[in-house]
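Mind looking over this structure? Questions follow.
With one protein chain removed, the remaining protein chains of the complex are shown where they sit.
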């Protein structure tokens, strides 16, 4: 591995925005461990199956990020993690295969300086909202983090599948400043200020989809208002909520 | 800990209404153990996830109650329990964080002398009934304990989230003498004559919601009549039903 | 225990209709073991929860049957089994509590000489068909055993709850010669030529309910015809199908 290139990628760790406390020297190691746990939590909660991926930004100018090579998320270990550059290519050569859709991550880290973690998944629960005109809206307080505007990407000239930097740019443009974007007949992408935030939003996005569908079957639905959503995001991402949920999902890994 | 204050809170145990037999000296200890089991049962049955809380009244004038500090219910142990005063504040100082919504409990214990236990949860199954105008009604005998009138609290000026005594009072007023009240886009609160009653009602509330939704999808629904509901409450809360259910759910903790 | 009374109840074992092979001397013991397994299978498959009961006929004139005392089915052991007489009363005195609804069993064994086993349960999946006018019909081959006519019992003057011999007679009359009968807002009763048949029908009744509901949501449904149902009942209750299913469900007890 090219150490100089790696360091250039890792850059100035002082700017990392995650409020989780690590000693400076172990920051990246801490985030890597969290990424492994995040992979397992999202699998355990049914968000990931054999497919899906989550990454975190290496907080430097070049837009590098860390993600696993192509592998079922539940099986990912520290040895499967790689550093990707801002173009979505692995920083060091390897015989390992990278996820075809890594450009979702690279293009979002480039266009969205607020984004510190990205998750792409295909939860069965959200698919109906990608193939119909029914808008996804948060109906329950705890799902307010998904935001109020959730666009659906449905390119005209090719599959809604991000296997090139160009398609990644098109997807990122379509996503705008949203927290969640749907991909028609495919899945969704969730971004956030850290790994735990993205995990939390992904899980409640999935459950909100089911709750919303069941609500719509009963009649006219009162979903959360814009004001409610922005107030709730602050409450939900406060450490006591965010970390309580994280500890719970982590605990389920041990007992299931 | 301030022992005098604690004793004042605990008060005269002779008035406790739960029909479960404990020796007088171990009454509070017995209830605390039941509360731990209740936390685990409600988690195991999918009523609680990372969130939700259950308390029991310390049967004294001051309206004190016992509940865990802020923690995922499934992880709660005896060391996490605290005594709260009638204003919803912890009786002794601690660095531990209390649930923001503890005022649901304090205000209900104050306004409802019949209530010996309170549970607040966000079961996904009940959410659709909080955001639509479809009334929740018991359709199955075993869910008769939820009662016939289930109001929905939807305050105009703030989030349906009880993070102050004032909001707690407003919620309690809206609940009236009901056994179950819904909170719009948030969850519900269940009260009862004891921990086991509240657990039973919470679990069947969740299942009744799903059964009612599935019934409504089929056509016009014949739900239980007022007369049936009041007859059934007596049968269901009789020790043979109530304790058989409790033992079953407790057993599931060991095998799952 | 009154041994004479017991023997009178057990009667002439030669007439038992179950095609399962046991040595004559161990017939009752074999059936008791099957009943324990049946209790566990029906719990494991979600048909029973804390409630529900299954019995088999002691093949004699007096109409005696064997069932557990009041206990959650999953927890039943050989020590919990009792012999009931044709009036639904336990043959020997005990401090144990009997199921209130044992008269479902006693009255069916009296009025239906073809019935060798009876199961009463409250599977959530079937409740919608008890509170709406949508008829339950088999849509899938493997559920043909539930039969083509499934009446719903909804007495005018009291709860649809069988806590007396009189109500049992009314229920049995309403059931007629059906294999399955629904009880409004309560559950259902399944009868059959043996324990395994009743278990099989109960499990597929539950799954058929869900499949039928999902089918009805899609449009007009072609359910099985009368001719198909009667042909299929023979195929499904043939030992190779019946016992393959039994062995599978039994196996799930070990691995779950």
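Chains: A, B and C, in written order; residue numbering restarts at 1 for each.
In this section, a contact is a pair of C-beta atoms (placed from the backbone, for glycine too) under 8 Å apart; a residue touches a chain by one contact, two chains touch by 3 or more.
What you see is a predicted model, and the numbers here were worked out from it, not measured in a lab.
K.L.:
Over the full complex, note down every shown chain the hidden chain is touching.
P.N.:
A, C
K.L.:
Using the definition of touch stated at the top, determine which of C:100, C:149, C:169 or C:207 touches the missing chain.
P.N.:
Only one listed residue reaches the unshown chain, and that is C:207.
K.L.:
Pick from A:94, A:134 or A:230: which residue touches the chain that isn't shown?
P.N.:
A:134
K.L.:
Provide the residue numbers of chain C that touch the chain removed from this figure.
P.N.:
139-142, 207, 210-211, 214-215, 217-224, 228, 231-232, 235, 240, 244-245, 247-249, 251
K.L.:
May I ask you to list the residues on chain A that touch the chain which is not drawn?
P.N.:
Residue positions of chain A that touch the missing chain: 49-51, 70-72, 74-75, 97, 122, 124-125, 127-129, 131-134, 159-161, 184-187, 213, 216-217.
Convention: only the chains that are shown with their structure count from here on.
K.L.:
Which chains are in contact with both chain A and chain B?
P.N.:
Touches both chain A and chain B: nothing.
K.L.:
Since chain B and chain C share one sequence, what rotation angle in degrees maps the C-alpha trace of one onto the other, as a multiple of 5?
P.N.:
Fitting chain B to chain C on C-alpha positions yields an angle of 90 degrees.
K.L.:
Give, as an integer number of Å, the spacing between the C-alpha centres of chain C and chain B.
P.N.:
Here the centre of chain C sits 35 Å away from the centre of chain B.
K.L.:
So how far apart, in whole Å, are chain A and chain C when each is placed at the average of its C-alpha atoms?
P.N.:
49
K.L.:
Which residues belonging to chain C are in contact with no fewer than two other chains?
P.N.:
Residue numbers touching two or more other chains: none in chain C.
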